[in-house]
Every structure is written in structure tokens, then in C-alpha cells.
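With one protein chain withheld, the remaining protein chains of the complex are depicted in position.
Order as written gives the chain letters A and B; numbering starts at 1 within each chain.
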């Protein structure tokens, strides 16, 4: 039974990280934004959900309103962050988003009237907890996470295979050329950035349910790095890679908890976890720069279900239609 | 007045911590996230020499700086040099991976307890009848000043220093002129890592030594370097002082716990107004 609880907890946590990795893949992998602010939107999603649903501090609203509200609030905040920072390029964007996330964490740690500061808020409700016995609750929750993860995955995959996905990859590959063919890059970046942040914000609600507490130290930059590591490990720009990377990383990090060791070695193990994550990242980067699963190329014909033969073979002689 | 003194001290430490990061960014073209962990290495090395091996503090400092410099160069050779050709994104993530590794190793060795160097509280120095700073704080400022002046001479007078500046101006041109980039690169990594080690020690002198030091500082270091203009050494020094002073003086009006947030607010504002930082760097 213990093993079952442990395993479902592992799957739930891995699933939440996979949700984050898929969300990050949308703007980091496909669009190529160097966004190091993941944990910021994660924290905002989690805190808005908690403050909307919890009684004190909080507004005591129903759970579903909390979830919707948290997505909306994360969206609004990312609109602000995105609008101010998305004009910046690569490293500058990276540092700005990083800085925003840090500011969010510092605010969460200090505004005690709002967030109860570093102590955090305990004993938060979980969805359907009244209907499901505590012993198998984690199992149910892991299932719930996997269902939502599946929705995330399908959504991101549809996006990747659509003209939108192609357009996003074009921006990633060469912003200047994309601009030279008349695309409004900033608006697109902003839209995708907000979408990705909202997805992260929603994952924040699941994180709160998983932990059943909320505190600022749950939202350090280590989470951002973990999600990026998962994405790079699995393969950037590839949703399947994002999911695999997240699960592999969480598995490796958490599997060490299985090893029965005397208490005095637990510190050693904690260090070992970090060490292994870092080593994995470096080895993958050196020997499999595309990640465990490389971004797959799908031909346009396959996506459009064209049959080659049904195409008009005769060249049209260079006449261009006025409207297209 | 105290806050100005604190600010200057913070600024001095930031100068030492940021210059190396800035130099690496300029020559290797990537953000070396692991630079923060080099601070941690420096601080714990000094702890090892001082508190475990019972060296005098000054000697412990020197040993630690040299050890960190050599270790930094070795780590760069093992981890960064082989993937140089794979692009800056790979280098950036390699440096994140290296940060995990260093962090994990140190954590496994020293554990989570907070430590101090166990230095005696030094007496205050009177200037015109006012106690403005302790001898330790003066020491930090003097060490930083010496470093800055020494670095200035190294950069303007030695062959490698001139090579670095040429490289900072124009990488391709520097290579055409036959500047030995391999030797230069070793030299940059040595200086950069040594300075990081020193910054770690100075930082631990002002407070305590804890595992999160590296992660906390790297963000502020990045802010400083960005505000100073990419890879511009003197701009970085100025930015370090500005950010150090604003962080500590701001505590007069806002809660101390928001101190670091000030650095981030500054960097965001600067980037919004001048996307290339305060002083002009080379074109990216």
C-alpha cells in the first residue's frame, strides 16, 4: 500500500512537471523564447487559486471559480510581464523574466497579510476529497493529473502541427526573416507567452492540491531550472520529449528516496540527487544535443493528408494570383 | 550614513563577483550560471582552510582564491570547452547542469548547517569621532579596491590583458591579429574563477555561509552585468556600485527583505529604457 501511495505520488508530481514542461515547450521550445520566469507564473497561479478559495486569508470561493480565477490572473500578469519584456532578445529576455519571477517570490514571502509570508498556508482542500477515501486519494489524484496532462499534450501537439506551429518555429529559426515576410512577431510572441503562462498557472493549482500547503519556498528558481532541464533532456520543441524528460528527471530525483539509508546519509543523498540531475543534463547535451527524443519533422503533405499523385503536375508558369 | 557604507560594501563585493562573469560572457558568449556556484566553492574552501585546517585567515583566503581559480579553469576545460561549438544554448544549459553538480557535491560534503568563518568581531574605526565601519568592512573595501586597480593594470599593461580587450572589442579582428585565443581563454577563466572565489569569501565574511549563496547571488550578478552593458568591465563596476548602494539605501524606506528585489527592479527598468544596458557594449 505504501508503495502504491508512493508511486501515485511520484506519478502525480512527474505529471505536474510534465504539464510545466509541455507549457514551457510551447513558448521555449517551439517559439524559442528564453523564458526563465516559469516559476513566477506557477507561483501566481498557485497563490491566486489558494487566495480565491481559502477562507482566511482568502475569499472562500468555490474550487472551480478558484481554478478559472487563477488562470485569468496568471494571464493578466503574464500580459504585463510579456508586454514589458518580450521586445528584448535572448539573454536579456532570460534575465528579465528571471527577475520578474524572483520579485514574485519575494513578494509572496513578505506580504504576510496576503500570503501568510514564509510560514505559508496549510491544510488546503483537494478536489473531490470528500468522496474518495484518503488511502487511495493519491491514486485518484495521479489519474486526474494524467488526464489533464493528456489534454495539455493533445492541445500542444495540435498547435505544433498547425500553421500556427509552423509560424512559431519560423520565428524561432529566424526572427528577422519572419519579419521580412510581413508577420507581426511581437503580437504573436505575446499571445503565445500568455497562453504558456496560463497553462503554467493552471498547473500551479495542481501543485497546490498535490502539496496541500502553499509557501514561498515551494517556488524557488530551482523549479524553473528543473523544468528547463526536463525539456532539454527530453528534446526541445517536442511535446513527447517534454513529457518523457519530466518523468525521467522526477523519477531519477525521487527514486533515491527508495534507497533505505540511515538518516545521517540523507544529506548525502540529497546532494546526490542534484548531482545526478546535473550530470544527466550535461551528458545529454554533449552526446544527444537534440535530447532523448529529437524534434520530429512531419512533412506538410502528411499533415494535410495529400496524395502526391492528385497534385497538379503542370507548372503554372509563374503567374501569381493577386489574392491569396 | 550606515546604509551608504553598507551599500558601498555590497557594491564592492558585487564588483568582484560580477567582473568575472562579465569577462566570460564577453569572451565565451554565454551566461555562465555556474559562476554563482564558484562563489560557493570559494567560500567553503576558505572555511576548509580556516576552520578545519586552522590556517590564518589571510592565508586561507589566498589559498582558497588560488584553488577556486584552478578549479574553475579545470571545470571549464572538462565541461565547457568540449561543447563550445554546439552553440550558446548548449553552453548555457551545460552551465546550469554544472551548477547542479557543484551544488550537489558541496551539499553532500557539508550538509545544510549554516556556518561562519568564526572571525572575531573587529572593532570600529573612528573617523572624525564617528564610528563609520568595522575593520572587517574596511578590509573588504580595501581588498576590492586592490583587485580593481590590479585588474585595470592587468588589462591595460599585460599582453593577455590587451588581448582580452581587443577580443572584447571585436572577436574576429582579434583572431585575425593573431591573438592566441586558447591561452587567452585559459587566462580569462582563471581570473574569472579566482574573482568569484574571492567574492564568495568576502560575502561570507559579511554574513553567514549557506548553501543557497550561489543561487541567490547569480541573479544579482546577472542584473549587475546587464545594467553595466554586456561584457563592459568598467560599466559593470559602475553598475555594481549603483545596485549595491540602491539595495542598501532602499532599506531606509522599504522592508529589508525587499532588498534584493530592488536589484531586479533596476535591471527591468534599465532594460526597458535602454535595452543594451547603461554603457555601450559592443554589438552583440
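Quick note on the criterion: a contact is a pair of C-beta atoms (placed from the backbone, for glycine too) under 8 Å apart; a residue touches a chain by one contact, two chains touch by 3 or more.
Quick note on the criterion: contacts and distances are computed from a predicted model.
Visitor: What is the protein name, per UniProt, of the chain that does not appear here: "Molybdenum cofactor biosynthesis protein MoaD", "ABC transporter ATP-binding protein", "Rhodanese domain-containing protein" or "ChaN family lipoprotein"?
Guide: "ABC transporter ATP-binding protein"
Visitor: Given that one chain is not shown, what are the shown chains it touches?
Guide: So, spelled out: the chain left out of view touches A.
Visitor: Applying the definition given at the start, please give the residues of subunit A touching the unseen chain.
Guide: 158-159, 162-164, 166-167, 169-170, 173-174, 176-184, 188, 191-192, 195, 295, 297, 299-301, 304, 306, 311-312, 315-322, 324
Convention: only the chains that are shown with their structure count from here on.
Visitor: Take the average of all CA coordinates in subunit A, do the same for subunit B, and state the distance between these two points in whole angstrom.
Guide: 31
Visitor: Spell out the residues on subunit B that touch subunit A in their complex, using ranges where they run on.
Guide: Where subunit B meets subunit A, its residues are 31, 79, 82-83, 86, 90, 93-94, 96-109, 111-112, 215, 219, 222-223, 226, 230, 255, 257-258, 260-261, 264-265, 267-268, 271-272, 275, 284.
Visitor: Taking the complex as given, what residues does subunit A use to touch subunit B?
Guide: Answer in residue numbers: 84-85, 87-89, 91-92, 94-96, 98-100, 102-103, 106-107, 109-110, 220-222, 225, 228-229, 232, 267-268, 270-282, 285-286, 289.
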